[in-house]
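Below is one structure, written out as structure tokens; comments come after it.
All protein chains of the complex are present and in place, except for one that has been dropped.
Here is subunit A:
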Amino acid sequence: ATGPAQPRKQIYNTEQLHDKLEDIAWTEQAEWLETQVITSDSRPQIDNVEDDLTRELAFFNQALDAAKQAVGRFEAAGVPWARPPDYYAEMVKSDQHMSQVKQQLVHQQQTIEGAD
């Protein structure tokens, strides 16, 4: 891998890409509730990908927008979507892990206050 970089040959087989898509696609015909896909109608405004703040903000806004649209669709379909407050079930992160997260947050807060 020490020689000069060989430029990669671009391959873009649009026709076959479309064919393959047709072969496997079912999500378009399915009811929205089967997939819960929301495609935004704008592209994110990110000038510099290395800029963490603007990049993450753009992702956040896209997701938030999708969440709001999804709620609209759930409500239009009359489907309950929010977890009832008395519904307890296993979460992706354990209670022990979440208490660690909390400790970390408290610790951060304290260091900020201590610096003032």
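General observations
The rule we apply is simple: a residue touches a chain if its C-beta (ideal position, glycine included) is under 8 Å from a C-beta of that chain, and two chains touch if they have at least 3 such contacts; residues count from 1.
As a working rule, contacts and distances are computed from a predicted model.
Only one of "Skp1-related protein", "ATP synthase subunit epsilon, mitochondrial", "E3 ubiquitin ligase complex SCF subunit" or "Brix domain-containing protein" fits the UniProt record of the hidden chain, and that name is "Brix domain-containing protein". Remark: the residues of subunit A touching the chain excluded from display are 1-2, 5, 7-14, 16-18, 20-21, 23-27, 29-31, 33-44, 46, 49, 55, 58-60, 62-68, 70-72, 74, 80-83, 87, 89-93, 97-98, 100-101, 104-105.
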